[in-house]
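Of the protein chains in this complex, all but one are displayed in their positions.
Labels run A, B and C following the written order; every chain starts at residue 1.
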């Protein structure tokens, strides 16, 4: 329970001049000589940071935390985000000083534990992807995508080719086209066929020598596995392009099938999805990539390597490398967690995770095909799904007069995080539902019940959904106003 | 925010047969021979513990936690309990493996850090109490009281005296008389005079050779400092009895005056109050005692001692000791926290804490003397208070028709923890208010505002208070029914 | 002003004005000048957070913890693995910082945890009534003896010599207050001597106190001992049994052995060693003693809307209501540690507690066999053991332990101080953290150490 004191005051609006949570360590050296820092390089007035005591600081942020919904409190079927349970063991091991206080520039000889961990993780991810060479460097999925497309560019350029286009399906996640642009390519869309797969004819039509790469998610963002993947790979490789695997949906296939075996050249992982990093309300994440032999020479610097003597080292040479995409060796803290997860589950456990994720998704889909729901929220592609599935709210909108957004907001009043809404774009009023493997059968049944109940309710009184939520700390917010006159920082009263 | 799933199911009502959060380590030895444990000593059916997966376990308890009000969320002026801020530094240092995984029977030679910490804490507590000899053993205040009265008994018996009575003021906390009985003495009440102090005449009348001890709290549970303390000590010592200091209210006087200097022979500390242990919803606590020279010989075993060579040891001998009151060396984890607190604040900081605690209490009292409040909630003893003060709800009950209990419950709807109510017993409809030093002036003003507002509200519609709370996870609970037909454990469906 | 207080000079001035006194000094007018401390407390100056951290880290570094050595120390507290979920839950402000739940409407979390805890303890012990925790193990034994006095007023208490020395000493300390007298029932071949018990029983005996497993690791035939006590006459004494909760997963629960009150040290249930505390004591009894129980008890009820809820119940037993007539003086108890206990038991679960018990049984059997095969090492007794066992060394135990300590192994607890009759006794404890490799390492090192000490002894320079 949270206090009723005005909760939306920012930390800058609390406290009073002179209050403090920080006590400075004793000045145990002579004060710096005046000329140590010339006056014209000095700051004139202190930054107007908050002035609060420790108790004020703690209460402010503890009470703020209580205005968040979290995975440890309820169901969070946010499609494409794989909101699986975050084991606290991972936080414990990541916090061990030997990991947490290890400086990134520590001599490799004195960071053998960390390098071995990274090496082991590289091996494991390579095995899961079916692609032998791994770089852990990228900071998130989209960072991995950028790495992948830049690798593609390096690959082609090394072969003297200047290709100009990258293909992405119209179901692709926004980061795919955005990445393509940043990597200096032109985005070309590929259509989707009737059963949710890549439209092969369209693909053949588009695929030419100017195509550098096809970026694909399989299972797709529709939660469907594209059975034509072998043929797709053939077409893409036929024109000398690379095939990129967006790994956001890897949670469906771990230990069952492997991108490398499907013909992909480059894969990115979202460790914060398939390998259960806590999402932190928007990061941190980690987006390692795995690549095939032909792409390996261009992989980022530095690489963790194993020396003959069994020791580990960082290889900064790599003449053909595209270089680095960030500082140091990547989000090591995430590696520790992902590695702990892999060692906890092992080969069997990872496969069990994917199987159960797919089982849970299909079970929930089956529950939602019941009368009273299916008429309003039909599944977009009526087949077995993988780890997630897409419903269309179009009939609901037509017949009950409430939009997918309204349903989502009404779910908030029932302590459930709504599914991903209005994505993928090609399904009207889409709801993308991903239960993950860590939810119980009871939770899935409860959710299906709730959906049915909300639809019944909407049939009687659609206003309830249109005005939802009502039980949340705030109700619907005026996003238009926020964008029209952006207020993106606290204005301060005349500096105290 | 918490999920809406039925929150009052117990962990025993969740899960399903076969689910588990625990994976057993590999059996790396041969299975035990059958005769290792004779069948008739074996358990026939497993204890019917919960069967839940880790995600279920986490969600259950995280959601339960959200049904608690806590000190980090709002004002908690619970009189006599000293709900001061709990620094998280203390949790960090207590969790260091060198402290947290130290076995209590580790050889002293290999536990020097722990023994030094305990020694330092003993020295510091002795200095604060003004009594040189300290035992850290007792587990809480009442445990310290029991130690103190048993020490008194040992002291008298060693001098060949069999005394039978212990005096306690009628303002005493319940643990005082309860302790006296457990220590085999008869409780004799001493009255309170007009300005809230010990009634000296009554004391003189009661004090005779049969009296073993007077247990006193100073400042008293009324939040008043008894200026006659020197005379009281004289009377008590005059009949050869000991003077016991209930340290629950020490937060008012640290660095300002000392029980030893007032003439007390034995003091208990509530480390979980004055020295900010988190209360944990009812413990753990720690109740060290400090004693004078004449009591020292009887102090509990073992004692931390400093050897000539500067090393530390545990002294198990102590021929006249009353022995031990519990296992091992006491609640060491609490010692670490209390010691960290003392080292963080230092001499100045401890005094500042007491001064600010008294300042905050008097300021809040001043704010509550305003018109619109004072008529209904007059202060029981109209003088300067120490760290807490007592209001009487009697006029409020008479004129507004709401009881102290109703006001308390209504406060819950405003995100404030009510003060201690109906204690001390001798003030009608008592509210015992202790803001502590770590609250801000704004919080005190807000609280006074809220009280005034609730009284205005009650004048208009007392039902609101009588029916309060309405915004809490549950509303008023039927305590009578709970006591009449006690249900104190979850009944289980036929063991799954 | 410190970093924990907020009263700036401006605040102080305004507040003093409102109070109507010129200075903070004035607020202490009631404190006679003569009693004022006219100097600062003789304590070191305050330090910044990081400095306190470094200081406490320095002290921690001077302890050899179970993180630093392979430890076979037990004797009442055991180095079990504490799952990470417990740290997380105990660290949540909502569990960590509240006081005892005096306002149930805003304390349902803590109250329900108590209710669940009581259920788990009841299941574990096979007794219907559990309170919400007492301080710790030995004082729980003391509390049980007090309940016996309340129940039957008799003053003789018979305690097996197999009961933890600290429990027996606590009983003795408290007996002076309770007016009880504690008498000891000897051990025979490592277990409580049934004949001696029977001989000692009479109608003045108010309680018989046992421990399961006993201090020497032996699994007692509690049922037989309890039966003897009950046959001692129509109005028999109460049978109190202190239990290690972990082996209760595979041992016959006290409730099925005729025990009236089961108590014990709860540290092994999800609590850290913490050099001895804080942990918790559990306290369970038969139905008839419900209203004599010490401490808090959570009970189920409904709110005005009929919603299920929980409260502290049967408070008329307690000091704040009953005062000198209370069944106990306990107030602050060990709620947070008991939370860890019930979370731990739920984490282990129905199957896990048994699996853990079987694992310990197997490793203990392995270790006992492995070690007693060593020259100069023999079993101190042949009783069944489940997680700890006693050895007799043909060498100076202290020096042997030193030798192993030098190798980073804590060999266990030397029995000599508490059991002068066993100057050569060593108590070895096993947990799931001690792997076969650890046990083999112990065996190897112990074998060498004993051999070396015997040589020294023979060489005559043993003293």
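Everything that follows uses one rule, which is that contacts are C-beta pairs under 8 Å (C-beta built on N, C-alpha and C of every residue); 3 or more make two chains touch, one makes a residue touch a chain.
Treat the numbers as computed from the prediction; the structure is a model and nothing was measured.
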Hidden partner chain, touching residue among A:204, A:237, A:306 or A:476: A:476
For subunit B, residues in touch with the removed chain: 1, 15-26, 52-56, 62, 87-89, 91-92
Residues belonging to subunit C that touch the chain removed from view: 49-50, 53, 81, 83-84, 88, 91-93, 432-433
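One rule holds for everything that comes next: only the chains that are shown with their structure count from here on.
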Of all other chains, the one whose Cα centre sits farthest from subunit C: A
Inter-centroid spacing, subunit C versus subunit A (mean Cα positions, whole Å): 46
Distance from the mean Cα position of subunit C to that of subunit B, given in whole angstrom: 20
For subunit B, residues contacting two or more additional chains: 54, 58, 62, 66-70, 72-73, 85, 87, 438-440, 472-473
Interface hub residues of subunit C, defined as touching at least two other chains: 1-2, 4-6, 11, 46-47, 49, 83, 85, 87-88, 93, 106
